[in-house]
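Our next item is subunit A:
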Amino acid sequence: MTAREEILARIQGALHVRASDPANGHGKIERTYTRTTSMNEHETIELFIDRLVDYDTEVIQVASDSEIAGAVAQSMTKAQETALLAPAGFPQEWLPTSIAITLDENLSHVTLDAEKTVITTCEAAVASTGTIFLVHGGTQGRRVITLLPDHHICIVRRSQVYSVLPEALAAVTANATKPITTISGPSATSDIEMVRIRGVHGPRSLTVILVS
Partner candidate 1 sequence: MSIRVGKAAKAPAFPIAAHKALENNQLRANVRRATTTIRNKRALRVEEMPDWESLRSAGAAIKQHTLAHLDHYLEEFVRNCERAGGKVHWARDADEANSIAINLIRTYTPKDSTAPVEVIKVKTMTSDEIQMNHALEREGIVPIETDLADMIVQLGKDEPSHIVVPALHKNRTEIRDIFRASMAQPELTDQPEDLTAAARKYLRERFLRTKIAVSGANFAIADTGSVCVVESEGNGRMCLTLPEVLITLVGIEKVIPSFGDLEVFLQTLPRSATGERMNPYNSLWTGVTPGDGPQHFHVILLDNGRTKLLEDEMERETLQCIRCAACLNACPVYRETGGHAYGSIYSGPIGAILSPQLQSLEHSRSLPYASTLCGACYEVCPVKINIPEVLIHLRGRVVREDQKTLKGKLGVENIAMQAAATIFRSERRYEASQRLARIGQLAFERKGLLTNLPGMAGGWTATRDLKPIPSHSFRDWWKSRNNTTWSPKSNMSQGGAN
Partner candidate 2 sequence: MHYNTGYHGEAVPLVRRFVELFRDAETVCVPSASCVAMMREHYELIARNEDDPRLLAEVQALLPRVFEFSELLTKKLKVTDVGAHFPHSVTYHPSCHSLRMLNIREEPLTLLRAVDGLNLIELPNREQCCGFGGTFAVKNMDVSTAMLAEKKACVIETKADVVTSLDNSCLMNIWGGLHRDGSSVRTVHIAEILNSVKGLAGGNA
């Protein structure tokens, strides 16, 4: 017997009394927790900003797409950064003209490691946890480009912000088999005496540009 056959046989031997068919049973699981909320957009955005700030994320709000480039420049100037990495095909108009731009055309890890700042869009966000969903590819970039640089600037549209996790997860389900990363604040550890330290291996700074 192969290992597969043997393990499956052990399972089938142990589960001799079977309940209904799996799909039916799964459908019947009681889900009385909050799956949607009645929060309005204003409340949701307020909560989102509160959570982001709580986890050390810089938030810049802009009224329209035309202000994005200015916000990017503002964040980078503050951080004293001069060069920006963006996914290939990233909209030119969102990038500040005053800053040197590198587009990720399958750049090597070593090249990417030298980059300090990266910009992407996102797929969805969760207000109650301050979480951003990246479904990788396109303007959300390959996984590696938001990992090696130390500062990640992420453009989030107000319409992409859901109040609770189940809503956001439902919004990305269609893309469930693409690589997905959820980001909640900068990388962190509490492994030494439970002291929260910001920035271990992932980006040490996270900026959200919230676009109306």
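The rule is short, and it goes like this: a contact is a pair of C-beta atoms (placed from the backbone, for glycine too) under 8 Å apart; a residue touches a chain by one contact, two chains touch by 3 or more; residues count from 1.
Per the selection procedure, all candidates are chains of the complex that A comes from, given by their letters.
Here the structure is a predicted model, which is why all the values come from computation and not from measurement.
Student: What candidate from 1 or 2 touches subunit A in the complex under consideration?
Tutor: The candidate that touches subunit A in this complex is 1.
Student: State the interface residues of subunit A toward candidate 1 in the complex, per the touch definition above.
Tutor: Within the complex, subunit A contacts candidate 1 at residues 2-4, 6-8, 10-15, 18-19, 22, 25-26, 29-35, 51, 55, 106, 109-110, 113, 126, 128-131, 136-137, 142-144, 147, 165-166, 169-170, 173, 176-195, 197, 199-203.
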